[in-house]
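What follows is a single structure, and I will ask about it in a moment.
Only one protein chain is missing; all other protein chains are in place.
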Amino acid sequence: MKGLLSWWEGLCKGSAILRFVDYNLRGIGQVMFQDNPLSGLLFFIAIGWGSFVSGMPQVAIGGLVAVIVGTLTAQWLRVDAAGLAAGLYGYNAYLIGLTFGTFLGLSPMWWIYVALAGAVTVPVTLGIANVFKGWGVAALTAPFVLTAWLFLLATYAFSAIEGSGLPMAAEVVAIDPAAANPLALGDFFVGILKSITQVFLKASVVAALLLLAGLAVNSPAAAAFAVGGAVVAVATAHALGAESDLITGGLMGFSPVLTAVALGAVFYKPGVRVAVYALVATVFTVVVQGALNVVVAPFGIPTLTAPFVLASWFFLLPRQHFEQA
Amino acid sequence: MKGLLSWWEGLCKGSAILRFVDYNLRGIGQVMFQDNPLSGLLFFIAIGWGSFVSGMPQVAIGGLVAVIVGTLTAQWLRVDAAGLAAGLYGYNAYLIGLTFGTFLGLSPMWWIYVALAGAVTVPVTLGIANVFKGWGVAALTAPFVLTAWLFLLATYAFSAIEGSGLPMAAEVVAIDPAAANPLALGDFFVGILKSITQVFLKASVVAALLLLAGLAVNSPAAAAFAVGGAVVAVATAHALGAESDLITGGLMGFSPVLTAVALGAVFYKPGVRVAVYALVATVFTVVVQGALNVVVAPFGIPTLTAPFVLASWFFLLPRQHFEQA
Partner (left out) sequence: MKGLLSWWEGLCKGSAILRFVDYNLRGIGQVMFQDNPLSGLLFFIAIGWGSFVSGMPQVAIGGLVAVIVGTLTAQWLRVDAAGLAAGLYGYNAYLIGLTFGTFLGLSPMWWIYVALAGAVTVPVTLGIANVFKGWGVAALTAPFVLTAWLFLLATYAFSAIEGSGLPMAAEVVAIDPAAANPLALGDFFVGILKSITQVFLKASVVAALLLLAGLAVNSPAAAAFAVGGAVVAVATAHALGAESDLITGGLMGFSPVLTAVALGAVFYKPGVRVAVYALVATVFTVVVQGALNVVVAPFGIPTLTAPFVLASWFFLLPRQHFEQA
């Protein structure tokens, strides 16, 4: 694996075009914190697979367009070379494309919407980084969440963009306990795998395995925490009596998965104390997912990865109490 | 009083268990900014009284469980010794327990919810402290408000937790002027006393007198500003035509009481200028209480002390214009 990476990095040195491809692949890899073009490629294939078999190629294509626009915008804005090369200006844009492909209907204006929002993630990323620099905490996917929420909310005000895939705005009501039926064991496993793919807005078991491969090639610990986080999330959500269909569809678990990976294998030096802390944070993220499902209901938008961002910020800000990775 | 405190502090030096009790009592005292175990004990008795006579012992018991979990979590996270000894890692957790006892139905999961949320207040406190350290302003009860809101909102998504005491989610409509009838003088006095106890989520006249005693033993100025703040809040709320039942129940006044104590007797050096400033801030907090009642209505949750936090931050952030206490 290392030899393959060295060979690719050698090729990139000699070609501006390959370097640009490399930035974008690493940008896709950074959706799950992996600064590795092979991880990015596997993620890209996973999403492509999930996207085409579900008859929605615009998800994968939107992601590709947006990540390219994001990287070009970052170059035009003359961002720091190290961040650009690590893909830090690509992952938020990539998620924008996946999101608009998933929730918005295709139209000529859709392409402009994808490109504009992809570009906007870059100043938003720079702005949040400026705000957060004194606190030693990363922006995570906050630029994606904020930008996407604004563009999705605006679809209700604009008739040239069709929010055909968005949830209906709804009043806040308590869950019907019948919706939290106990599940078959098979559903439990499906929920775990789909919790991993929903990080990329897809519910596909094949894609889950490709995503785990993409994690494992760069960081076996990240892959382990992804699976562990998904198990904890699905078990916690069932214990709390969340809606079974949401859990099995991966929709209660994708943010906890990101929290588990971020705290357990990326930002802190792994160890027993950190694992316990990551466990509590992962359980807490399930609660935050439930809470934000309620908060966004009247506005007709999805939570995206906001529960991950919020819960992880709370657990990353006291960073002086743990050794950093 | 001073002799009693010295005797207790002497005892604590010799016993880890008594020191732990001391941390927790000071944590309860910090709900109204008093770093004094006797204040904490009187507050604890006041809440216990209000809780048992109203047939809801789970309020006092929840508070006790949560403050202990909060203190233990702080020790596990190796927080600063001075903050721990001053009870700064206990008051947010204590309020969590009172809140869940008040708004949520008892069940096995309730205990886990109390303990988990109590523990989560500690990283949230550390995180907010990290963010605020450059601005010279305290986190106040923000860790409690944010954590409690998330756990309360999530009850709508989870069938294993019953939000039986939560307000119904409601559309925003203007108040019926008939609800703002002029009141009898007796109601006015009841409103003042209950504005003080609602700081601890209880409406009880006996508890109010115990709370004032708890303030007075450590800071007569704090007790005076609590009463003065309550008078100003009740008078302002009536003048603005707020709902009489809310005012008499103390629900328009508890945040203004905290603002009055915080600005008038805790964070700034007392004086005429500071008193005028605290008066304006207290009146403003009544407006913020009205505003946030409207904001939370569609989400079916109470404001908790968010009006105090928001208004006091606005009036504490320009701290360089006043001498600090």
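We just call them A and B in the order they show up, numbering each chain from 1.
Here is the rule we use: a contact is a pair of C-beta atoms (placed from the backbone, for glycine too) under 8 Å apart; a residue touches a chain by one contact, two chains touch by 3 or more.
A quick note: this is a predicted structure, and the numbers were derived from the prediction, not measured.
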Option from A:L18, A:I45, A:L106 or A:L153 whose C-beta touches the chain left out: A:L153
Sole contact to the chain not displayed, among A:M56, A:M109, A:A239 or A:L279: A:M109
Touching the absent chain when the full complex is considered, from A:V137, A:I161 or A:L317: A:I161
Positions on chain A where the hidden chain makes contact: 77-79, 109, 116, 119-120, 123-124, 126-128, 130-131, 134, 149-161, 163, 169, 298-300
Residues belonging to chain B that touch the chain removed from view: 134-135, 171-177, 179-180, 239-243, 280-281, 283-284, 287-295, 298, 313-321
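Convention: only the chains that are shown with their structure count from here on.
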Rotation angle superposing chain A onto its copy chain B by C-alpha atoms, nearest 5 degrees: 120
